[in-house]
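One structure is given below, represented as structure tokens, and several questions about it will come after.
The complex appears here without one of its protein chains, the remainder shown in place.
Chain nomenclature is as follows: A and B, assigned in order of appearance, with residue numbering initiated at 1 for each chain independently.
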Amino acid sequence: MTALITRRVVSTLLVLLGVSVVVFLLVQLVPGDPARVILGQNATPAAIAEVRQALGLDKPIVVQFMDYLGGLLRGDLGTSLIVNSPVIDIVLPRFMNTLILAGAALIICVGVGVPLGLLAAKKQYSVFDRASMFISMTGASVPVYWMALLLIGFFGLTLGWFPTSGMYDSREPGGLPDLLLHLVLPAVAAALVPLAVIARMTRSVTLEVLEQDYVRTLRASGLPESTILWRHALRNALPQIVTVIGLQVGYLLGGVIFVEVVFGWPGLGGQLYTSISQRDMPTIQAGVLFIAVVFVAVNLLADISVGVLDPRSRKQAVA
Amino acid sequence: MTATLQKARRVEMPPVSGGMEHEGPSRFRLAVRAYVRDKAAVVALIVLVLVVLAAMLAPFLTPYSPTEGSASERLQGIGTPGHPLGLDGQGRDVLSRILYGGRNSLVAGVVPVVVVFPIALTIGLLAGYAKGRVGEVLMRILDVIFAFPLVLLAIAIAAVFGAGLGNVMIAVGITLVPYLARVAYTATVQETGKDYVEAARAAGATVPQILWRELLPNVVSPLVVYATTLCGLTIVVTAGLSFLGIGVVPPTPDWGIMTSDGGKVLLEGYVYLAAIPGTVILIVSLAFNLIGDGLRDALDPRKQTS
């Protein structure tokens, strides 16, 4: 078991190193002189030189990268070109807010998507199966920004059930209940697409499991269908479901960016949007880096859980 | 779209060695027959063709300019005489913008996939055939790219390049390369292990011959299926970039920008302005997904029954 975890962690660290390279290279990708592009056409040479120095563009590229990496390891992500404060101070609180939103969305995805897939598999070919699979096929194609706007229009404006923007009520912030109320619509919007995919995949994995020989043994032992489905089929489908969920977190995080912009949620996505319009490269880099790190971490977790869940791989890891 | 189909057709034409040959109807016929049996896929194809035609024939279908409106007539609802889908916040005819916008949105969504397809196919095919170290290294590099959620990477690259239709397509295209390459790589590795490749090798076929004649036809079909489904995603993503203001530049019509514009007047109660373009994106994306599903079944020899 420890061997398996060690191996996964090591390969994850390598991936993270690669991620830092890519994020670092983002600045280099800016066509022409990044400093000029960032400042616009009428910038003074002095200002350009200043930005070049702030970005470290005057040094050889390898040195630049080592500087960048060293900074990362010390928790130094550079200084914002716009607000003149350390990027980490801007990004970290937003990161927490993004985790809250993404976490809530993930709970909805898993809590609804997995049971939906299991039930659809159980009732294969039924009206319920067809309907839920058509809805999730459609759901998987939904533009998240559109869904977010519609939710605001319907539940926010027409029904007036939920607030449509921000994390807390601006006049009288009310702690957890207030937060939860603000969370509902953005979380639902961000959850929809991955939920649909998770439901579809869960269904097909479960159908495969239900065709296995041991399911016949279970039936022949008199176990009720519900036990077979929720205990045995789910348990055997779980490793694959967990893998799918891990991958879907990527779409979820991508969707969160849009949702934050639409709902004015003070998270990384909203920050990214602002920083992009301001061409604040260090902040953009930090935002991209943080989101990628979350995704990598989630997949590491999913990988390890799959290892733990499968008795066969568990055995191998021990041996 | 038509490009994807032509590719699908090409899959079927070359005689595939190694037990894939059929007596009787050709694989292409069987594939078409299997596809036609999938009603959802047929409807999706028809819808997509209609949308493409409508975008191409926009000037003949609507008398209004997509970019100019009269400020006096802004924010008219659905069913306004002469403007079936109403007028937007700047008094522009929504239907015209949808039709003309389709040109940009469809191109931005589909062209990156089509352009990247042969590149990714080549990478995947070569790396998959070389396997060993080369394949290993490639997969490790791809792992790094896959550490970034697709949308995030597209946003980051688009942010760096700056707004504009061309830049968006480049950003999305770059993002797609690893995804398509991985599918081609996996398919190649799988096919390389099969008997017919061994047989060709034993018969003295050169490496290019094996790649071109034996592997390519069998790798292309899963890739076509995947690329079609990807189009469903890229339509949503590229429109999303425009939605965020890092895609097509206003006042150019585009479904993403229209959704974003609609969002600005949403709180004033004009939900339809965001709802309409978003719905069109959804329909086109769903169509691509359904066509992809249909193609998957149609190209799967096990599901082809005569």
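As a working rule, contacts are C-beta pairs under 8 Å (C-beta built on N, C-alpha and C of every residue); 3 or more make two chains touch, one makes a residue touch a chain.
Following the convention adopted for this analysis, contacts and distances are computed from a predicted model.
According to UniProt, the chain absent from the figure is "ABC transporter ATP-binding protein", selected among "Chromosome partitioning protein, ParB family", "Dihydroorotate dehydrogenase B (NAD(+)), electron transfer subunit", "Quinoprotein relay system zinc metallohydrolase 1" or "ABC transporter ATP-binding protein". Shown chains touched by the hidden chain across the complete assembly: A.
Only one residue from A:80, A:132 or A:236 touches the chain missing from this view: A:236. Only one of A:60, A:160 or A:222 touches the absent chain when the whole complex is considered: A:222. Although one chain is not shown, part of chain A still touches it, namely residues 125, 212-214, 216-224, 232, 235-236, 309-312, 315.
Just so it is clear, only the chains that are shown with their structure count from here on.
In this assembly, the C-alpha centroid of chain A lies 23 Å from the C-alpha centroid of chain B. Chain A meets chain B in the complex at residues 11, 14-16, 18-19, 21-22, 26-27, 29-31, 37, 137-138, 140-147, 149-150, 152-154, 157, 164, 249-251, 253-255, 257-258, 261-262, 272-273, 276-277, 284, 288, 291-292, 295-296. Contact residues of chain B toward chain A in the complex are 140-141, 143-152, 155-157, 159-162, 232, 236, 239-240, 243-246, 256, 259-260, 262-263, 266-267, 269, 271, 274-275, 277-279, 281-282, 285-286, 288-290.
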